[in-house]
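All protein chains but one are shown at their positions in the complex.
Naming follows writing order (A and B), and every chain is counted from residue 1.
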Amino acid sequence: MSVTDRSRLALVFRRVLMLLLLGLAGGLAYAVLSLPDQAVGLSDRVRANMETSGVSNPVTAVLLNFRGYDTLLEMAVLLVALLGVWSLGSAAVYRRSNPEPVLLSLVGVLVPMLLLMAGYLLWVGADAPGGAFQAGSVLAAAGILMLLACKRPPVQLLGWSLRLVLVLGLGAFIAVGVSLLSASGMFLQYPPGLAGALILFIEAAATLSIGVTLAALFLGGRLDPDA
Amino acid sequence: MEVAVENMPWGVMVILLPLAGALVCFLWPRRSVPLGLLGALGVVACVTGLCWQVVEQGAQRYTVGGWGAPLGIDLYADGLSLLMLMMTAVVGLGISIYSSGYFEHKTAVVFWPLWLFLWTALNALLLSADIFNLYVTLELLGLSAVALVALAGGADALTAAMRYLLVGLLGSLCYLLGVALLYHSFGSVDIAILAERMELSPAVWAAVGLMSAGLLLKTALFPLHFWLPPAHASAPVPVSALLSALVVMASFYILLRLWLEVFPPGAAAAGQLLGLLGATAVLWGGIQALRQTRLKLLIAYSTVAQMGYLFLAFPLGTSFAWKGALYLLLSHAMAKAAMFMAAGNILRFGGHDRIADLDRVAQRLPLTLAAFSLAGISIMGLPPSGGFIGKWMLLDAAFYRGQWWWALILIMGGLLTAAYVFKVVGYAFTQAEVTHEASRVPAGMEWTALVLALAAVLLGLFAPWPLALLDIGFPFSGGCAE
Partner (left out) sequence: MNSILLYALAGVGLFTLGLYALIVHAHLLRKILAINVMGSGVFLVLVSLGGRTPGASPDPVPHAMVITGIVVAVSATALALALMLRVQAKTGQTLLPEERLE
């Protein structure tokens, strides 16, 4: 098949695909439009159970209490992605070039602020929008800023301690769940008095893990201690 | 504190044990092989415990967090999920033992955490009764599978892994959009509650269409199978085995749950279409397998064909047909894992897997060839194997419903399978033109292949018990009853 024939075929293919996808979009739009205007969903049930959930922010309650099992699996997904990235190769070797002075001074100002913000987001997650993932992302941003300014962590921290921190969030979640299992009978069933404290504990461990995992993902490869 | 064995939360332990094992293997890489094997044995023990619990007490529903659906997430173990769990446990143990001899240390430290995470995802998927939770488990499964495929490291494996990842993400996103539409139609993501509240509406049709499309992509039904042969063939051997035996099963299981429990009318509507696609997969996969010159690609195309058989149960719709398809799935898992392991042994022995150059493998690796042949018997559907039982049940259902054309497909598929299995076995007896240096194959690797192949054949002899297990919880009472 000559080049012009192939490109003509490609054009026909694109047109047909566009038509098919327009049909799909139309069908989905019709499906969405056919949904009723008002729907309670699960908001009533969430509101009814907020008192025993241990937090007053409904999203945090759903994420860490009612559907905490989903969050546990999702943290496993994050760790698996990091494992996959690490299995592919080592992180690019950083040339010890001089980072720009503007970046360096900004890092000096921004990183402490970001750390403070992460702590605040973690704390306020119980009552207002916030929580482990939000705080973890901000922590990761601080880590990435430092990496961009060529400030890598000391070599001693790159081996077992790094792995421990990465596993901390998931480990805390499982540990709390299992101990509650042996105490009250159901996996991850928080006793109403302790729920708030346990959720904060899990979120704190998770924030640390998520922050370090995201920063490590940014590096794009294994951190070999001798590199 | 007195905890009776039958009241322990085996379902939760089945999920948490491989997860904890993965974390431990990650923290202590030097000890990953013994820790991983210990974890595998532990999972088998927990699955046995769950089996006892379900057989004694009937289907189990476990409310994680104590909240219960629709607010919380439920785990549900009935006969179907239990059978799939047991299959995963047996094949998983086999793969674990095989891998302990297969990988060198540098790759093994990466393999074990990923493999245990994948096993966690499989167990969590099989026990979940919540369609959003199923999405998260599907993603965990997909990402760990992709990372495992990429372990082989060559250009083939990396491009196959990239394609697999993109296809997997596309499938998951279609599935998630369907979940969104279902939640916003009925206010719950729990399967039992959705089944109660189900009403036909445009949103429901769209949702089931999207979810099915996504899951069919992940199960590699023709014509959405294009990603499977390169991914399964270029992965490391134990990974190929677990992909063909277990990972493609998972998305089919979700599809089955959806169509049997949540949306029974859909099965009747699209049944003939799925049957047609399944039939095409059987024939196309068989023909392509016959054309292959490399053993692992042949086995991968055989997976495409075997997956096609499963969809023949959709137009038939009787509980007998579903049970036949599931029995086929069960025996396929054992037989395909055994086949890939045998291919791995041959690869390790000769350094290549070109079929035409299989130099007297029959005489020099008798255990391996016996494993391959026994597995082939099950995949062909010859008595007395598990594959025969499955195909027999599908044939019976086809004639009962008067849809004799599926019987024709089953027979033709069997003939094609026989052709490519005998092709390999034939070359294994002949001397190749170019002889090569033979490397030693560890005994563990040969024996695991043989044991799994024997299991596939034994499934044919001991069929009544697994079939009776499928009745616990009556998952097949929806739709057309027999």
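Simple rule for what comes next: contacts are C-beta pairs under 8 Å (C-beta built on N, C-alpha and C of every residue); 3 or more make two chains touch, one makes a residue touch a chain.
Keep in mind the model is a prediction, meaning the values are calculated, not measured.
Every shown chain that the unseen chain touches in the whole complex is listed here: A, B. When the omitted chain is restored, the residue from A:17, A:48, A:128 or A:164 that touches it is A:17. Touch with the chain that is not drawn comes from one residue among B:74, B:139 or B:261, which is B:139.
Screening A:29, A:157 or A:197 for touch with the missing chain picks out A:29. Although one chain is hidden here, its contacts on subunit B can still be listed: residues 132, 135-136, 139, 142-143, 146-147, 150, 154-155, 158-159, 161-163, 165-166, 169-170, 173, 176-177, 180-181, 183-184. Think of the hidden chain as still there; on subunit A it touches residues 14, 17-18, 21-22, 24-25, 28-29, 32-33, 35-43, 46, 58-59, 61-63, 67, 70-71, 74, 77-78, 80-82, 84-85, 88-89, 133, 214, 217, 220-221.
Everything below uses one rule, namely that only the chains that are shown with their structure count from here on.
Across the complex, subunit B is touched by residues 27-28, 30-32, 34-35, 39-42, 45-46, 49, 65-70, 73-74, 76-77, 79-81, 83-84, 86-88, 160, 163-164, 166-167, 170-171, 174, 177-178, 181-182, 184-190 of subunit A. Against subunit A, the residues of subunit B that register as touching in their complex are 1, 9, 12, 16, 19-20, 22-23, 26-27, 62-67, 70-73, 110, 113-114, 117, 120-121, 124, 132-133, 136-137, 139-140, 143-144, 146-147, 150-151, 177, 181, 183-185, 187-188, 201-203, 205-207.
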